[in-house]
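Note that one protein chain is taken out, while the other chains of the complex remain in position.
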Amino acid sequence: MPDDKLIVCRCEEVTLDEIKKAVKDGASTVSGIKKRTRACMGMCQGRVCQSLVKKVLAHESGNQADSIETATSRSPVRPIQLGEII
Amino acid sequence: MKTDVAIVGAGPAGLSAALYLARRGLGVVVLDEYFRAGGRLAGQLYENPKKPPGQRLWDGKAIAEKLSGDVKKAGATILTGVSVWEIAPGSGVFISGGPCQKIAAKAVLIATGAAERAMPVEGWTIPGVMSAGAAQVFANVHGVLPGRKVVMAGIDPLSITVAGELKKAGVEVVGIFLPPPGILAGSSGLPQWVIGELSRSADMAPGTFLKMAGKLFGGSYREVGARLCSLAPANIWGIPLHLRKAVIRVEGEEQVDSVLTARISHDGKIEQEDCRIEADAVCLSGGLYPLTDLIAAAGCPLVSMPGLGGMVPLHGPLLQTQSKGVFLAGSVTGIEGAPVAIAQGHLAGVSIAAFLGRLGKGNRHELDRAVEMVGQAREESPLKFYPGADGARKELAALWDRWKINSAGGNYA
Partner (left out) sequence: MLRIKGKDREKGREGDQITFTFNGLSYQGLAGEPIAAALLANGVRTLRHHEKSGKPRGIYCGIGHCYECRVTVDGVPGVRACLTPLKEGMEVMSERAGEVTSNEN
């Protein structure tokens, strides 16, 4: 299966297998996947991989991808320097 | 910096809102991360068969130039190369990379547009693999090709359009293939589903290129059936369109040197490895989705609307949101294309002027007219990105009404 090594989150190099495992370990939301694997937590903040993570969650739980909630967006939504907020 | 209205996104929606508001005499600052105004308009060039002869050509680059020129002439400020990282409802937006840290504004328009859906393939991090949209920007806007020999994975209106544009620019487009079947490609990896989607969007497709695709797939079911049974690729402008073959791996160390393809069964399973194709670039296409991170971080609820390309922020018929003074326009409200975005931008402009009490008595009809113009733009729209957009819009309107009834919010007549 080529699935094993397939990178889902480019920023943090998280593979499909690692995300599937996180679901098996109990993750049921995008936030759960983020905390367990760091997928969606890199520089792009999930702009690239969040839809993929949702698909894995939906598939593994037998739901529709659009029934999986989007992770909460928090500001800053772009990487900024600390000096810009304090 | 202080102004009446801060607009996030200098694409078709943001610019047309800016034009209306600046002409009404309001202070307007338009912000964009890109170094040039125009958004995705800049890469677009096609003919709209739904328009009367003489008005059919859609030259996005020229439209973008004219719009941004007019916006500046009308007195608005356009700041490019500036990232907005937070909306402060009621008080403006925070920015990075600009002349100051905050744009104080009485109203904010979010026109952040769309982002591309990822379509992963093993090896997709190798340099030379990029999104179809990236290839389009580099070729059409900057005049630089993604490679000499390009493979496209993912079959949709965007990938077919980009493949045609690359070929026209002198690239050898080896073929357009299915993405690797599996959880991540989902239905986009199923030959039958892909044909259904293509025929639904292609009967209204822009340009000769997609019209040809429309003829191929929209023609007869018998023909479609034959295509499905046959392993031979369809041909569009000399580009093989493989409905029964998928790219299953990209290979190369420092950069792409080849891709591995596989034969795909009717129901989207790998039958057998097919061949290794030499290529120096691979484009991946998975469609577009509304870019909502900024508006969602402001607390605006998102609702799932597959007909509009994914999660969209809940908004009202005048493009208002639950946050007072925060408005939306363009693809962030659903993927519908530039002409709709322009009409929505105008509506948002009128709506914001009304919110700020600057529409003037006796000008309420402008709001109705602007709503009509959005409807008209939808009807004339040459390309459907997602089937079911109309139904999704109605559902959204109903959700908004329900929210309004259940809350004290929304001071609109």
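Chains here go by letter, A and B, matching the order in which they are written, and residues are numbered from 1 within each.
What we mean here is this: a residue touches a chain if its C-beta (ideal position, glycine included) is under 8 Å from a C-beta of that chain, and two chains touch if they have at least 3 such contacts.
A quick note: this is a predicted structure, and the numbers were derived from the prediction, not measured.
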| item | value |
| --- | --- |
| Contact residue for the chain not shown (choose from B:Ser96, B:Ser159 or B:Thr292) | B:Ser96 |
| Touch criterion as defined above, residue of B:Ala74, B:Ile126, B:Ile270 or B:Val303 at the omitted chain | B:Ile126 |
| Sole residue of B:Lys2, B:Lys50 or B:His142 that reaches the chain not shown, by the stated touch rule | B:His142 |
| For subunit A, residues in touch with the removed chain | 10-13, 42-44, 47-48, 78-81 |
| Positions on subunit B contacted by the hidden chain, ascending | 33-35, 40, 81, 83, 96-97, 115-116, 125-131, 133-135, 137-139, 142-148, 169-170, 253-255, 291 |
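Going forward, only the chains that are shown with their structure count from here on.
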| item | value |
| --- | --- |
| Touching residues (chain side subunit A, partner subunit B) in the complex | 2-3, 5-8, 10, 13, 16, 45, 47-49, 51-52, 55-56, 59, 65-67, 70, 72-78, 80-81, 84 |
| Residues of subunit B that touch subunit A when the two form their complex | 33, 83-87, 94, 96, 101, 115, 117-118, 120-122, 124-125, 180, 182-184, 186, 248-249, 286, 289, 291-294, 296-297, 302, 304, 306, 310-311 |
